[in-house]
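Of the protein chains in this complex, one is absent; all others appear in place.
As written, the chains take the letters A and B, and residue 1 is the first residue of each chain.
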Amino acid sequence: MTSPLEQKKIRVAGPVVVTANRVGDGAVVYHRADGGWTTALGDAAIATDAEGARALLAGALADDLRAVGPYIAPVKLSAAGQPRPGNLREMIRLRGPTIDLPVPLGGTAMASRAYTHGVPAVAAASLFGQ
Amino acid sequence: MYVYDAFDRTLVAERVEEFRDQVARRLSGELTEDEFKPLRLMNGVYLQLHAYMLRTAIPYGTLSSAQLRMLAHVARKYDRGYGHFTTRQNIQYHWIKLAELPDAMADLASVGMHGMQTSGNCVRNITTDQWAGVAPDETEDPRVFAELIRQHVTLHPEFSFMPRKFKIAVGTAARDRAALRIHDLALQLHRNAEGEAGFEVMVGGGLGRTPFLAQTIKPFLAKRDVLSYVEAVLRTYNQFGRRDNIYKARIKILVHELGPEAFAKEVDAEWQSIKDGTLTLDDAAVAAIADRFFYPAYERLADGPPQLAEARRASRDFDLWLGNSVANHKAPGYAIVTLSLKPEGGTPGDATAEQMDAIADLAVRYSFGEIRVGHEQNLVLPHVAQRDLSAVWQALQAIGVATPNVNLVSDIISCPGLDYCSLANARSIPIAQEITRRFHNLDLQRDLGRLHVNISGCINACGHHHVGHIGILGVEKNGEEFYQITLGGKADEGATLGTLLGPAVPYGQVADVVEDIAAAYLELRERPDELFIDTVKRAGIEPFRERVYATR
Partner (left out) sequence: MPLVENGKLVEDRYIRADDDAPLPERVPVLVSAKRFLAEADMLVRRDGSLGVIWPNDRRVAELKPWLGHLALIALEFPKFRDGRAYSQARQLREILGFRGTLRATGDVLRDQFTFLVRAGFDSFAVKKPADAAAFAASIGRFSVFYQPGADGRISALRRRLHTTDAAKTSETV
């Protein structure tokens, strides 16, 4: 989870995507093959070597209007070939904090902005255990 | 607290309009991110893992009820219903949308609040003791000088593009409750042999990759010279601070590389050109600011009113809370009440909008409409009459901010960590939560006594782990979260950097390690009232190291 801001060389050891934050609202987005951006990791373009990753990143960097701070992030592929976050940082970016967000007194979580991430607060085990 | 005048309000309003224009130019593409980033940082707008983050300044940690209600409003309208109080007395919102920011800032500006210079390579929030103005051991209110300096450095044309950020703290009490020596520049009030009050100037503190404690470069600076001397320090730093390497750009590196004497000489040379000039603070200049500070019209009360004694008899829980969360006040019959934002299982420093509103109401009723934010990430009601303490306590319990754990092991100082922050290597909040669960027994906490646990999710040390009694630093090893443990740090007037205990331990063992350390202390202490930090100093860290690593 070393900050990708420190990435200098492009080293691709497995499948990767290019991810960034959307300019208007800061939401986590992934670069699509058609040059657009999506919040759904499943729709992201996947690169499997340094050349492909470099090309994907170059296109993303050029899209300063829509995306901020693009970088290359690892993914794992499911049996069906669907990309999943490749490390804890990317899982947190996709699914949100691993902790429960504060709840208003005597109430339930905020309705219209209800935020569910399906990742429970963790006690003793590492969230990213195998 | 300082009351804005027309000049202050105008400046903030103009700043909001400027930012509105800058956001529009960013969204239209007229400004690239590279050009926009320093501009948004100057208004406290970060980009974090999930969204933009807005850091709103709470100058020297002082808030009015109206301002706290506005912070609650911003949390509700523009964020997810809560905010996070930071180790620099500011508040952060973690789910902000850029497009909505100008409106959020306009709302904040309506009560004299803003995010100016809470980020960027400029002078940041100037912090003080959260008991400023009410602590019995204080000679003068440090916030007057904090405000003088704050205004001077706000949108300062010369110091808005420095090599790196610059953090200032001001102290006037005998005890250092503001962690002065971990700041780039710290001013501590003293009296000289002639009985005059002046400031000791310390420079070059800072944590992070290369932690340093600030060193004294001028033992006694007359009050009238504060602005000109601060100007000279900043000018020296702006010109000679390193700009080739972001990790060597803080003033602490410059002071270290030149040596404090040579650095002091440079500053003095700059200062000679400008001292006794327009920045000299005559009485009128100080009064122009000091006169705008609102102080309560305290009633003439006596200490120990009968209602208090009665309430203590009636409730052991109240008595225990009193002993933990309430401190003496300089006005007879009054008290300083700390509100714990560290409930068991909670996120240290977080408060919901509902809590903020409720606290604001309580402040109007019981604290002359004033609230404080401490760097330990708790809140304070600074002017509570002792006769009202029982009623206040019951109200605080209903809000969930009366856990009697202030300064105890579960009063953890923690950065947001990898759950929120794009700089982080590891999570910090779940670590804090688990520790509070292990120590949920308050009798045990009281037996352990004062014990400061500080957690940082990365080397940038926003959790101030270097100066924690127990410091916990998250690192990454092979894609897993590991934590380095340090022992023996101190943030007060005896400021000390902690010592590394041993190899980093994995995520799942950190709470175990803290329990082992606590158990070792209970065995090693000479008397029940020997503080944890004093046991560490006396016995050294070796016995703790043995205990922790015996089975690891």
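In this text, a residue touches a chain if its C-beta (ideal position, glycine included) is under 8 Å from a C-beta of that chain, and two chains touch if they have at least 3 such contacts.
Small disclaimer: the values here were computed from a predicted structure and weren't measured.
Note on the chain not shown: across the whole complex it touches B. Considering the whole complex, the residue from B:45, B:111 or B:381 that touches the absent chain is B:111. If you put the hidden chain back, the residue from B:273, B:394 or B:441 that touches it is B:273. Within the whole complex, the absent chain has one touching residue among B:159, B:334 or B:366, and that is B:159.
Mapped onto subunit B, contacts with the missing chain fall at residues 3-8, 10-11, 14-15, 17-18, 22, 30, 35, 38-39, 64, 66-67, 111-112, 121, 151-162, 235, 238-239, 243, 273-274, 278-279, 284-285, 288-289, 294.
In this text, only the chains that are shown with their structure count from here on.
Per-chain Cα centroids separate subunit A from subunit B by 31 Å. The part of subunit A that touches subunit B in the complex is made up of residues 1-3, 5, 21, 23-28, 64-65, 68-69, 87-89, 92-93, 96-99, 101-105, 107, 110, 113, 115, 121-126, 128.
Residues 26-27, 29, 32-34, 47-52, 80-82, 96-99, 345-347, 350-355, 358, 399-400, 418-420, 422-427, 429-430, 433-434, 437, 458, 476, 479-481, 506-508, 511 of subunit B are the ones that touch subunit A when the two sit in their complex.
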